[in-house]
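Next up is a structure, given as structure tokens.
One protein chain omitted, others in place.
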Amino acid sequence: MTALLETRSLSMSFGALRATRDVTFALEEGARHALIGPNGAGKTTFVNLLSGVLGPSSGEVLFKGRDITKVEQAERVKLGIARTFQINRLFRGLSVLENVYMSIAERVGAAPDMLRPAGARRDVIDEAMELLTRLKLADIAHKTIPELPYGRQRLVELAITLGLKPQVLLLDEPAAGVPSAESHIILDAIDALPKSIGVLIIDHDMDLVFRFAKKITVLVRGAVFAEGSPKEIGANADVRAVYLGQAAHHG
Amino acid sequence: MLLGGLAAGMVLFIVSVGLSVTMGLMGFVNLAHGGFAMIGGYVVVLLMNRLGVPFIVALAIGFIVVAAISVVFERLLYSRLYRATELDQVLFTIGLVFVMIAGITLLVGPETQPLNLPSWMQGQVDLGFVTYRTYSIVLIVVGVIIMLGLWLGFERTRMGAQIRAAVDNRRMAESLGINITRLFTITFAFGSGMAAFGGGIGAEFLGLDPQYPLKYLVMFLIVVAVGGLGRVTGVFYAALIIGVLDFILKKYFPQGGTVFIYAMTILLLLWRPQGLFGRAP
Partner (left out) sequence: MSVTSMSDNPAARALARRHRFQWWEVLPWLLGLAFYFAFPRYLAFGTDVLITILFAISLDLALGYAGIVTLGHAAFFGAGAYTVGMLAKNGIWTEPITLLILAGVVAGLVGLASGLVLLRTTGLTLLMLTLCTMGLLEESANMAADVTGGFDGLDSLPIKPIFGRFEFDVLYSSTQYLYVLAVALVCFVFVRTLVYSPFGHSLTGIRENTLRMHAVGAPVRWRLVLCYTISAAIAGVAGGLWAEANQYVNLSTLGLDRAATVLIILVLGGYGRLYGAMVGAIAYMVLEHFLSKAYPTAWQLGLGLLLMAIALFARGGILGIVEAFSRRRDRDRKP
């Protein structure tokens, strides 16, 4: 069975720094896959390579068996690969609804329309409201981003990405910066994601990772260190030493 | 005649080097930089013409006065806009330059101020096979000395290293404990003082009237953009190239000279947006 998104011997160097080393990785359909590793392991670089923000120094990225290594970010989005960012990238002056409208309009091809009012595209507005209702954001849909608490903003980040109806969803530290009192809204939203899409989460939060993932890949210094089910990884002494041991010190 | 171009280029260099470093250091678009040059020029010329101060002393006073003024501006006004959008910086500095021009016009008047060179700088130097204006030679020598001095300053002193580090990567420099705020005030003051020096010493070439900052704004910006932000050597070569080109073109293609410079700048910036010597994005 062809994996949904995979890499073959993917490497990325910034001058002398080898951020990604010969990574062969596969994300299946319907996957709940987590990517963990100590700081500086190259996780965000890897996500940038997957989403097309960066082009690799060598190796290939494939989507449903097709080589997309040279394909640009915006095109990969059209293929069905979407991501969220570690630090929110939102349209700050606009309302929540207007934020989500942006991605849906791109997807359905409404965006190039210069002559009809944006408000006349009821289909886009309805779909946006449906999405916001599912994520329990409908009651604050009219508020602008600065008016929202950070946890809700993070949820809007997720909403914009879901508006793209992706087949692959890359979540870069989805709960980062969210106060623990609010983090459950993110976790609930991730739990409720459509079963068909392949989800890759990058995170440090072990509770989140073990709650959510069916498969874990451990990245250390840019290379794949270990891979397996949560049980296997949890029991792996080497992984403990390299990563979980650090987390224990941080408490 | 080639020498005249080199000399003009030296003036461009002296005035623009401060702009290049401050733009490279803080990313601040300072369209009022020419205004500091103008003020310096006026200080020098007025000291000489009205108070009979000797040329060299006047230049020194001009440097100090303008550097001091610029510190005040920087601390009180510029620093509030470091995180502002490029548009706000453009607007602010355009406004400032208007104020400077209007101020000079009100205080001194709209006429061009003549620069009376001291007698030892007037006349010509006979090198045997060719004679050159003494003024041009002095400008070239001064320009080279300044360039070497700045280069040594940047390469050999601690502050120079700090500036270079901050130009390359500000966040990294901050995390290394470098006091960016103080660094910038000093650099800004030095750069503006240098502009004042250039405005004074180059007053014979570039002229001195209230329209000076706007007349030469695009020229200074081109020199800085072509040379690469924050690179002293870059500004040096760019200024010389443009100075010489401008001189030659004015002689042989009086109509089309500036077109060539604009076209060349466009092509260069499209090929290398970071300028000849700037760091690649």
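Going in written order, the chains are labelled A and B, and every chain counts its residues from 1.
Keep this in mind: a contact is a pair of C-beta atoms (placed from the backbone, for glycine too) under 8 Å apart; a residue touches a chain by one contact, two chains touch by 3 or more.
No experiment lies behind these values; they were computed from the predicted model shown.
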Q) Where the complex has a chain not shown, which of A:27, A:105 or A:218 is the residue touching it? A) A:105
Q | Selected from B:106, B:125, B:145 or B:172 as touching the chain missing from the view | A | B:106
Q. Of A:16, A:114, A:181 or A:237, which sits in contact with the chain we cannot see?
A. A:114
Q.
Can you tell me which of A:89, A:184 or A:231 touches the chain that was removed from the display?
A. A:89
Q: Could you tell me which of B:80, B:182 or B:251 touches the chain that is not displayed?
A: B:80
**Q.** Positions on subunit B where the hidden chain makes contact
**A.** 23, 29, 77, 80-81, 84, 86-92, 94-103, 105-106, 214, 217-218, 221-222, 225, 229, 255-256, 258-259, 262-263, 265-266, 269-270, 273
(Q) Which parts of subunit A face the unshown chain closely enough to count as touching? (A) 51, 73-75, 77-78, 82-83, 85, 89-98, 101-103, 105-107, 110-122, 124-126, 128-130, 133, 138, 141-142, 160-161, 163-164
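Assume only the chains that are shown with their structure count from here on.
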**Q.** Euclidean distance of C-alpha centroids - subunit A vs subunit B, Å
**A.** 48
